[in-house]
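Every protein chain of the complex appears in place save one, which is left out.
Right, subunit A next:
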């Protein structure tokens, strides 16, 4: 019997795949080419001019966040978040190593998934961008004044931190929902006893309004489903959060089949304001937990990692009226809320239709206590009672929906590789455009807010095939930019995306642009090892540790020749960049170093460790072209045998 189900499903899946390819013929050739219909003009940003929008695209397995311009599709920056980054020394320098600390120790890699920009009153405010790591559950905050990762919090009781990191209307919370349910607390137990024993933690991380500091306010311990994606309510539904689930079967093996048995999974609707109130009145219990909270201080230019010991957990069945389950066909992926907050769209991956729930109907059903049953004490509503409507057979494999400012929705279809535009309320399909190939998510600037900016939409494709010149078996992934200002979507541009783009956040450039910092002020530099002028330059020995207080400025290091270092010493280069000019970093590397080089911003101090193993006179130099005399920006460090009597000495200002 099992085999029959399995093979039928396989057959269905395969035929779906082929139908998908057939529908758009694989490719739609443009007639006339880009120049004829002025498409090129629409993405052309003349030299010296700026793009109108920023796009922040997650790097997936690169662990980074990449910054692009729209409409040009040019990549401006790669911001390291969960992975070490040789370009800047992030995760290698002594100051940034604590950023990658976790309860499992130092973890130099993590996959980044869903960026979301902070909001005020439901509108994007451009202060911070949050992004989740899936593998070792973490949430990071990037400061959009410096485009640097300034805070990372690990999420305990969680595994595969996927339905994250979306923010509420006033950035009260950023959520971190677990994809994999796990034993809570973790323990040694048989995996086949998953059902009823594993739990899924939905974490609500509060964001302190001024500095954005994060703190896990509470975790809701949900039934052992997989929590896939989420979105906050807004407008009338502000105060609620919606999470799509799959594997409501609570299967623990061959999920491809066994987690696809139920005709309907759920969207979990969480009234977080109700739980917040419960928690503020002392509800929930403190549970022992171990998780790292890493904060980067822009004044000391140094991160610190604090290990936290407990977390507040809430059993949802103990807070009546806080959580409800909305039946949604079938293994929904995206869980998207329209700008008015009324419609909650469940993108059932294996469903032929797109399901739209109504927030108003949901409240009515709750008020009239029309429940179909419960799961572990959480009420389940009737599908028909909450359904606002369905988009009938819009495509195959709906994944994710975003909205424009004119009441339209745009959904990606993974299997049929297309974007479909449809109308909220009438549920009619208005337009469809093929994507190349296997589209994942799409983004409209301001998408996760009350005010989408409906000019551009870009789709992020998982597979690139023949869109660019071949680069061997592996190609960068591809994004496609569409103009959505008219009735029909118009494909404007293909551009490569670094890593695997899972999701993106985008916004008009002006808000961020004017806040962006050009330098770090030297007078505000409170790094304990900063040398703010040549008068502070020194070399200090403490046992076998040698601390070099070094400065850089175009085009020299002070000091430049250092003697008296011995094999077995641990040499700390504490380098302060004395420049106070925009875009003039200096680099530093020394021969034989086991860690990456540094890139030090104007006014910043960074530390690189070098443990010389060989006697000799070894050069160090500036690794970032800084001026006409960049090549001359160098020095030597003499390493003597362990028992050498040579005293520490150094040269300064050519003396």
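What we mean here is this: a contact is a pair of C-beta atoms (placed from the backbone, for glycine too) under 8 Å apart; a residue touches a chain by one contact, two chains touch by 3 or more; residues count from 1.
To be clear about the criterion, contacts and distances are computed from a predicted model.
J.: Tell me the UniProt protein name of the chain this structure doesn't show, selecting from "cytochrome-c oxidase", "Transketolase", "Copper chaperone NosL" or "Alkylhydroperoxidase domain protein".
T.: Hidden chain identified via UniProt as "Copper chaperone NosL".
J.: Which listed residue (A:52, A:317, A:561 or A:580) would be found touching the missing chain in the intact complex?
T.: Touching the chain that is not displayed is residue A:580.
J.: Per the definition of touch given earlier, which of A:43, A:99, A:504 or A:553 contacts the omitted chain?
T.: A:553
J.: What does the interface between subunit A and the hidden chain look like in terms of residue numbers?
T.: 519, 553-554, 579-582, 627-629
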